[in-house]
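The other protein chains are all here in position, but one chain of the complex has been omitted.
So, chain A:
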Amino acid sequence: MNELSEFFGRRMPADRVIPELGDGQVAVQRIGQRYQCQRCQQWLAETDRLPNGAWYCRQCLQMGRLTSQTKLYTIPEPNRFPIPAASRLTWAGKLSADQQRAAEAIYRQVQQGKDQLLWAVTGAGKTEIVYPALDWALTRGWRVAWVSPRVDVCLELAPRIHAAFRDVSQCLLYGEQTVPYAYSQLTICTTHQLLRFERAFDWIVVDEVDAFPLATSPLLQGAITRAEKETGQHLYLTATPGEALQREIRRQTLAVTYLPLRYHGFLLPRLQVRLAWRWRQMLAKQRLPKGLVRQLQRYGRQGQRFLLFVPHVRDLPLVMAALDLAGIRGGASVHAADHDRTAKVQAMRDQRVSFLVTTTILERGVTFPNIAVVILGGDDAVFSTAALVQIAGRAGRSADFPKGEVTCYVQSQTRTIRRAQVMIDRLNRQGKQRGGHT
């Protein structure tokens, strides 16, 4: 029994013969002239062939290789969960009036079975807003997945959700996990892990739907669609929906709930743009734009801690050296492949370092109270509109310090920066109508 539950609503290879599973399905199938992987739905290249004649899929290789000799087995999702009489929510916190309004809207739309989007500004408390609807879904015996393209977001969410629904069986799935899979009602996982599921979930909550790599990956978008039951629905959470999602809102195929105000009721800090002529050439000579240096020295005098975003990992040592020359010390640099990444971010939280120089990896999911944000080279292509809005959203998140400065140094004004400013202004206009203060 227990070994069968591994196949509930999933699509898995079996390492031994289990008679209850039936014949299974060949993992890499020939369709017309080409071969298609049945797990990730990607087409194979003509060279993806082994000397023993089998075809294998390179796209989902990290989850274990599938070849045309492997078989995948599935058992339709039986929803074998206890149905409780009362609410399962063990969260003691309280929603603000604005959050309550959004929570009720989502609750209503879940009951109507609509696909929806929660468009809430950075720092609005998106997770908690979903709790009432999630509670309703779980008491009905639904199988629910809470997914995010970012593993950091999953790791941060899992303990919070676990505490909020203590009596609901939960499991956390991501690439490097060591805990084995367990059939559970609430699955918290990265979007990649959804590739292993097949028509399993009644409701999928996609956190940070616009984040890399989900936004640009048809593979992962397909994974979400396939993991959802035919009768299922999904909820996207984001602060910065991309063009495709905004189009769906206009076409009204996606119900949308706005939350333009942060939980403390202050408006978003605006993005200020300053020109820095030929900053890249200056940086090669270990110099930073004068205005930037003056600003950072002012922060140093005031004891204001700050985040400095740069476009590329290779800019980090140059910027650190230039800051050192300018007498701005006591900080650290962080990038995605950094082994001490979590330690450095923690040091920043504990106020042991006074600033961090970083790339877009810290654009979302991190909260530091009372922080100023500076972007060097905001006109670089790596800073998309969504990234800029998210980065600006690092400032002024705590109720004690609801205001913050966000400055962007550029060689030239670009359309993405303009769009980011427009998006912030638009949210602030909506926020003002609901009584937000500057």
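What we mean here is this: contacts are C-beta pairs under 8 Å (C-beta built on N, C-alpha and C of every residue); 3 or more make two chains touch, one makes a residue touch a chain; residues count from 1.
Assume contacts and distances are computed from a predicted model.
One subunit of the complex is not drawn; among "Cytochrome c-type biogenesis protein", "Amino acid/amide ABC transporter membrane protein 2, HAAT family", "Heme oxygenase-like protein" or "Amidophosphoribosyltransferase", its UniProt record names it "Amidophosphoribosyltransferase".
Within the whole complex, the absent chain has one touching residue among A:Asp48, A:Glu363 or A:Asp379, and that is A:Asp48. If you put the hidden chain back, the residue from A:Arg58, A:Arg287 or A:Arg419 that touches it is A:Arg58.
Across the interface with the omitted chain, chain A contributes residues 47-52, 54, 56, 58, 61-62, 64-65, 67.
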